[in-house]
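Quick one: this structure, given as structure tokens, is what I'll be asking you about.
This view holds just a subset of the chains, kept in their places.
We call the chains A, B, C and D, going by the order they appear; numbering starts again at 1 in every chain.
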Amino acid sequence: MVIRPHQHWFFRLFDWHGSVLSKITFRLSLNIMMSIVAILIYQWYEQLGIHLTIAPFSLLGIAIAIFLGFRNNACYSRLVEARTLWGSILTNQRNILRNIKGLLPNDPLAHRTFANLLIAFSWSLNHELRRTNPKVDLYRLLPRDVFLDVIKSPYPTSRILMHIGLSVGELRDNNLISDVLFQSINKDVNGLSEVLGGCERISNTPIPFAYTLILQRTVYLFCTLLPFALVGDLHYMTPLVSVFVSYTFLAWDALAEQLEDPFDVLDNSLPLNALCTGLERNALDMIDAKQLPPPAKPNKYFNLL
Amino acid sequence: MVIRPHQHWFFRLFDWHGSVLSKITFRLSLNIMMSIVAILIYQWYEQLGIHLTIAPFSLLGIAIAIFLGFRNNACYSRLVEARTLWGSILTNQRNILRNIKGLLPNDPLAHRTFANLLIAFSWSLNHELRRTNPKVDLYRLLPRDVFLDVIKSPYPTSRILMHIGLSVGELRDNNLISDVLFQSINKDVNGLSEVLGGCERISNTPIPFAYTLILQRTVYLFCTLLPFALVGDLHYMTPLVSVFVSYTFLAWDALAEQLEDPFDVLDNSLPLNALCTGLERNALDMIDAKQLPPPAKPNKYFNLL
Amino acid sequence: MVIRPHQHWFFRLFDWHGSVLSKITFRLSLNIMMSIVAILIYQWYEQLGIHLTIAPFSLLGIAIAIFLGFRNNACYSRLVEARTLWGSILTNQRNILRNIKGLLPNDPLAHRTFANLLIAFSWSLNHELRRTNPKVDLYRLLPRDVFLDVIKSPYPTSRILMHIGLSVGELRDNNLISDVLFQSINKDVNGLSEVLGGCERISNTPIPFAYTLILQRTVYLFCTLLPFALVGDLHYMTPLVSVFVSYTFLAWDALAEQLEDPFDVLDNSLPLNALCTGLERNALDMIDAKQLPPPAKPNKYFNLL
Amino acid sequence: MVIRPHQHWFFRLFDWHGSVLSKITFRLSLNIMMSIVAILIYQWYEQLGIHLTIAPFSLLGIAIAIFLGFRNNACYSRLVEARTLWGSILTNQRNILRNIKGLLPNDPLAHRTFANLLIAFSWSLNHELRRTNPKVDLYRLLPRDVFLDVIKSPYPTSRILMHIGLSVGELRDNNLISDVLFQSINKDVNGLSEVLGGCERISNTPIPFAYTLILQRTVYLFCTLLPFALVGDLHYMTPLVSVFVSYTFLAWDALAEQLEDPFDVLDNSLPLNALCTGLERNALDMIDAKQLPPPAKPNKYFNLL
């Protein structure tokens, strides 16, 4: 996620980072080339009775804009839902730790155990969603036996959640908490389970491939033919207007593609590492840990990963 | 659901699988034929004072695009809701198994029973929604008496859910769990009940038939008349532009029709078989089963069923 | 609700049932007449300096399409919410019966009592929403004293719900279920209460009358004036294009009006009778009744009521 | 809320009540005047080289229509949410009374006390939202000491809710209900608390004032300039087309403004008085009161207040 320090609107026009410009530079160059070709061969093919006007492109362009709007909506909803799910980890983590601290005020070991399990949950989910190796983080956070059990499962995050649930169950077995309170904490563990399921769902189920396919085909073909439709009216202004229209359409298309997978490490993805660090800091603060890890900072491209 | 390995945007333009091109090839050919007819007879019918211009088609095209956008939204929501419901099975299944394991840590038989019932629930729902025969899967998973009871009911999935509920009730009757904990697990069973009801609702209630009817009529008529409106301006370019506009409209219409029933086995449906296999693998992993079935893979058309 | 057997797209173009064509035939005929008038008197009023062009109609048409899309969205949401509420009856009914069966496995009389009360609830709601007489159905399903109490109240469905609640309360009074379990079943009764309140809300509160009024006025005036705007360009093609544009707008308007009251018995309403029959079948199956009523079938117009 | 007896579509075109026509008559007259001015001075200012064409107005008109659609959506959502909240009062009231009746079947005094408190809650909320004096209604419904306590608070509805909560608490203190049942009823009281908070939120937080400001400015300026853009093409038809386009835009703008405050007493507001009467009738019916107040009826302008 790109986090920009405040900028004057004028400089923002030339901002490179955080935009999707880098993804579409080639296609925009193609478009300019096409415009030049159109200007050069215009008189020749006019004579052949080949003729394109802007009217059908106007109709097509608006239709494509409506469909692009629809696809962006669908992709943006995925980002919002993903962010809400990650926000829900924070809420559930706070509820669990608050309850643990309230019910066992004099047991710092239990506080630490639960805090570590919860921190491991979010890091493991992060690694699962980004398809990176969770071993280093889990080794750092989990007791040895739990680590070994988790690491060998094909569903490590689900395993960690089970261990959180079993740890709450142990409190009940040792009569430290009643069934009613067990149920209360269990509800928050279920909340984490919903987050896990929700993130896996978003990650496994892209929006129907045909949306992407149909839109990209029509957008690319539209941008390719546009110069030939404009050249009759605009002559030497064709490249400017054509690349401007193409930028609008291609940029929205490229952005939708980026937002479709909110767990990627692109400019407009969720900053899972920063979120995990925040969750870790918050959990450690709640159990009065002495030292918190430093908060995550954007890299030199203003990108928070 | 079509799952594509990463593709360069250029090759994607010619991708056949996962698009709806196969469904609309015939209508696009018709459109090209119409365009040729329009070019051939244009001069003749012009003389008769019959004349079509693009302006009213521009208005119509945008109106149809707005309505197509609306219908796509409605159909896509059904897909998203269906996927969310199936994701909810995973969450509820995990919660139930986590609780069973926590409450009865030393009773592997109970773990296995519940895991099998839950796996049978999702396979049975799959078969019910796709109107296939559940017998083989249920026979594999259910104890004999439950199998016989389930198979003779007109609502087998609902029956399996009842058996899950009754099994939880038995734990309570045998004083293995208190009323409070019964209620807690019961809530997750209710969650499965909501999934079942929701899927049946989506499956039984198509979007109002008139939406499909009105849109298809207007789209088809629009595409048929379009060449005659374009030919006056575009002459030999009529087929190209006409088929391009028609592709945009027909493809969105065809896609909406596919998405309307998310439980079908089309290119853009939900991969219920893969989801069931995933649920089965996850349940077996949670009860520490030795062998998990292999994860589902897309077929040679990149289609995950 | 119209349920169509699968149809080839070609024949669908001429489908009469399930479309709203019958509602707008008269207005479409009017439109054709207007077009003919426009052709006949065109030259005469042109001389008077009266002149209409298509440009302002293009602007208006798109604005109206946007507003029609908005109204359709609002009306369709009502249909979806109504259907979801009825789906929720099924879920709650299943939960209640599952719990009753699990808690009182050997009391078939109690099963039958609750099943009948629940079936009566859905039939009564159906009659209340469609403003038909519930007496025959309630007499068939309710014990005599409950029937008399229900029938004399101005809110019969709410009364039946109270009797369901009181019956659950009796189980608690007789110490057959604990307070915790009472609360658990009570939650499902509350679920039915939400359905009842939601359906009454949809039924009592139409969308703001001004939406309908403004849109219908603008749509009708638009369709009436359209031929005069088209005739200058299109001459003899005016009737065709004009009736085509009018069909698009009038059909969407008529459909929105149908969807506004989802509990009516129109082509695009909810099939409440079929839903009630399904609920009855499911309840009877759950209590192992010997005979189930046959499932509802569409009538000869493919309409499921 | 305007409730219309069924009307033929033809007469509906001339319906005055329930539309927003009365609010925009003056501005429409202004528009006609402007059109006449435009016709009269057209030739004169044309000579000065001042010239307006319809093309930029087409672009602007569609942009404004899109933004009007957005604002209408936002305002309509407020109406729907407000109605849903009021529907939720009915559900919670029924749940509370059903539980009170079930738990204390032989205590008609308690039934009456709770019914009156609940009825007072909805009337007080009505008065708070419409900024009218609640004294007469509260005096009629509340016991003397509660009345005095409520009436002196700046938050009377919140106070009544507290008294409902305290009354449930008293039942618990007197051991008439257990903690579990207290919690169950408390949940419905919390439901009422959510309704109260939600209604206050809608009432206190208008949609951002800038939306209204920007849209009204652009709509009014658009309608004022439109005749000058149309007159070049349409001559004597300018007033007709101009007033038609203006009606479409001004009516949607005026309607959005009405819907923004759903608790007002305008043609398209919620009928709070009728809803309160319905809630009162339902509560009294549930406690078997002998006499119910008559249901609310629309006034002679078909307006239900």
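Definition applied: contacts are C-beta pairs under 8 Å (C-beta built on N, C-alpha and C of every residue); 3 or more make two chains touch, one makes a residue touch a chain.
Since the model is a prediction, treat every value here as computed from it, not as a measurement.
Whole-complex copy count, one sequence throughout, 4 copies displayed: 5.
The rule we apply is simple: only the chains that are shown with their structure count from here on.
Chains that touch both chain A and chain C: B. Simply put, chain C must spin 70° to overlay its Cα atoms on chain D, rounded in steps of 5.
Taking shared numbers over all numbers used, the chain B to chain C interface scores under half, which places it in the different class.
Centroids of chain B and chain D (each the mean of its C-alpha atoms) stand 38 Å apart. Chain B and chain C have CA centres that are 24 Å apart.
Shown for chain C are the residues in touch with two or more other chains, namely 55, 58, 62, 66, 69, 180, 183. Taken as a graph of touching chains, this assembly forms an open line, each chain in contact only with its neighbours along the path.
Across the complex, chain A meets chain B through its residues 27, 48-53, 55-56, 58-60, 62-64, 66-67, 69-70, 74, 153-155, 158-159, 161-162, 165-166, 168-169, 179-180, 182-183, 186, 189-190, 193-194, 196-198, 200-201, 205-214, 216-218, 220-221, 225.
Residues of chain D touching chain C in their complex: 1-4, 9, 12-13, 15, 18-20, 54-55, 57-58, 61-62, 65-66, 68-69, 72-73, 76, 79, 83-84, 87-88, 90-91, 94-95, 98-99, 101-103, 105, 178, 180-181, 183-184, 188, 230, 233-237, 241, 244-245, 247-249, 251-252, 255, 258-259, 267-268, 270, 281-282, 285-286, 292.
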